[in-house]
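The complex appears here without one of its protein chains, the remainder shown in place.
Order of writing sets the labels: A and B. Residues in every chain begin at 1.
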Amino acid sequence: MEQKTTEKIIKKYNCDRHEVLEMLLDIQEKEKYLPRETLDYVSERLDMQPAKLYHLATFYEALSLKPAGRCQVNVCTGTACHVRGAVKILDELEYQLGIKPGEVTSDYNFGLKTVNCVGACALGPLVLVNGEYQGDMTAHKVEKIIKENTDHEDEERKQA
Amino acid sequence: MRQMITLTINGKKYKAEEGQNLLQVALDNGIEIPHLCYHEKLTPYGGCRLCLVEVSNRKKTTMTTSCTYPAAQGIKVETDTPQVRKARQRVMEMILALAPDSPGIQRQAHDLGIVKPGFTVESDGCIRCGLCVRACGELVGLNTITFACKGAKRKVEPPYDEEAKSCIGCGTCVVICPTGCLKMKDLGEERRIDKWKRVMEMKKCTECSLPYIPQPQVEFIMDKALEKPPEDWFQKCPDCR
Partner (left out) sequence: MNRLTSVSELNRLHKDTAAKRGPEKPTITICQGTGCKAYASQEVYKSLEKEIASRGLTEKIGLRGTGCHGFCEQGPMVVIFPEEICYCRVKPEDISEIIEKTVLEKKVIDRLLFKDPVNGERISRESDIPFYKYQNRLIFGKNRLIDPQDIQDYIAIDGYKVMANILAESTPEEVLEQVKKANLRGRGGAGFPAGIKWETTRNAPGNEKCVIVNADEGDPGAYMDRSLLEGNPHLILEGLIIGAYAIGAEEGIIFLRQEYPLALENINLAIKQAQEYGLLGKDILGTGFNFDVRIKRSAGAFVTGESSALVTAIEGNAGEPRPKHLNTAISGVWGRPSNINNVETWANVPVIMDKGVDWYKSIGSKNNPGTKVFSLVGKVNNTGLIEVPLGTPLKTIIYDIGGGIKDGKKFKAVQTGGPSGGCIPEQYLDMPVDFDQLNQIGSMMGSGGMIVMDETSCMVDVARYFMKFLKEESCGKCTSCREGIHMMFNILEAITEGKGHDEDLKLLEDLAWTTENTSLCALGKTASNPVLSTLKYFREEYEAHIKDKRCPAGICRELITYAIDQDKCNGCGRCQKLCSHEAIEGKKKSPLSINTDICTRCGVCLEVCRFSALVVQ
């Protein structure tokens, strides 16, 4: 993230260290994770210890220190979705992508995460693909989702 | 100067400063309450849950940690009821499971009648009492290590679990740790604290040539001390000075 963008975010909250969570959420929204250099800059500007920011980044689920996948797949594991079979969908995704929740495929094409209830229980079991709600999910539909979101140019380049 | 109040502990009346934590009041008056995460020089944490007591005010009786409960006029405290003893034992079983090989923890567990942990868990020997983190922050003023993550994954580490670059090797964390899982070693010209992945070069005495203080510690003192020592103070070790 460009320093001037970070500076803009810090100024948006009046350089107030009590608003640091808001700043981190803004950075997360823009970059889809918290780049280390950006965090270092924030800690310097707000005169806060890097350890404190590290604690916040690891405590809160909405904040991530690792880059997201190009296609981020989040499986809702809320109770309603669980009761409607979310586990099977998660297992199938893990198997097909070869990664566990919290990880990204080695080519950064796909990221997998479990998320707590997003409040769309009527659509359960639910998977969010890059923020888009895909409801009434089944283990069977998983392969289709992966195919649709695979970067075909990238695949061809790899195979060539 | 805070107001003095009277409270009752185990049926006897005692005077205490209003707002002082009950654990300190008890210890000052020779009443033993087992504790782990408490240190009189640090802000009370209330994390280990060993110092539980029963406190009654006008409205109700609750079992709570004495290190975080403020002394107030007229409250009644019981430090040794069957409920409290049961609670302490149960908590100690969990703590012992986290640090089964620690002599310090074994001793405290034994005092409570616990000989072996109730469970087997995978543990790194750390009981997450937070004394190292709080001491580094409040006493040394460095905040070089921190709690990370939450829930069952909660642990203490330097940022990114990489070398704690701002650590000055003062050893406060090592001394204050109740389990002994923190080790600081001086090997030749280096001081290491493995848990923080920290390796520091030691400054050598110009007179006897022995390495005696980590270089980062010298820099820290010269930078932060309110009354700075003379520039060449650290050229010689304390013995040669």
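As a working rule, a contact is a pair of C-beta atoms (placed from the backbone, for glycine too) under 8 Å apart; a residue touches a chain by one contact, two chains touch by 3 or more.
Because the structure is a prediction, the values reported are computed rather than measured.
A.B. asks: Out of B:34, B:70 or B:125, which residue would touch the omitted chain in the full complex?
C.D. replies: B:70
A.B. asks: Which residue, A:10, A:63 or A:145, contacts the hidden chain when the whole complex is considered?
C.D. replies: A:63
A.B. asks: Identify the residues of subunit A touching the omitted chain, counting contacts across the whole complex.
C.D. replies: Looking at subunit A, the ones touching the missing chain are residues 17-22, 24-25, 55-56, 59-63, 77-80, 82-85, 88, 91-92, 95-96, 115-124, 126, 133, 135, 138-140, 143.
A.B. asks: Which parts of subunit B face the unshown chain closely enough to count as touching?
C.D. replies: Within subunit B, the residues that touch the unshown chain are 45-49, 52, 62-65, 68-70, 83, 87, 90-91, 94-95, 97-98, 119, 121, 127-128, 130, 147, 149-154.
Basically, only the chains that are shown with their structure count from here on.
A.B. asks: Roughly how far is subunit A from subunit B, going centre to centre by Cα mean, in whole Å?
C.D. replies: 36
A.B. asks: Under the stated contact criterion, what part of subunit A meets subunit B in this complex?
C.D. replies: 36, 49-55, 58-59, 65
A.B. asks: Residue numbers of subunit B touching subunit A in their complex, please.
C.D. replies: 142-150, 158-160
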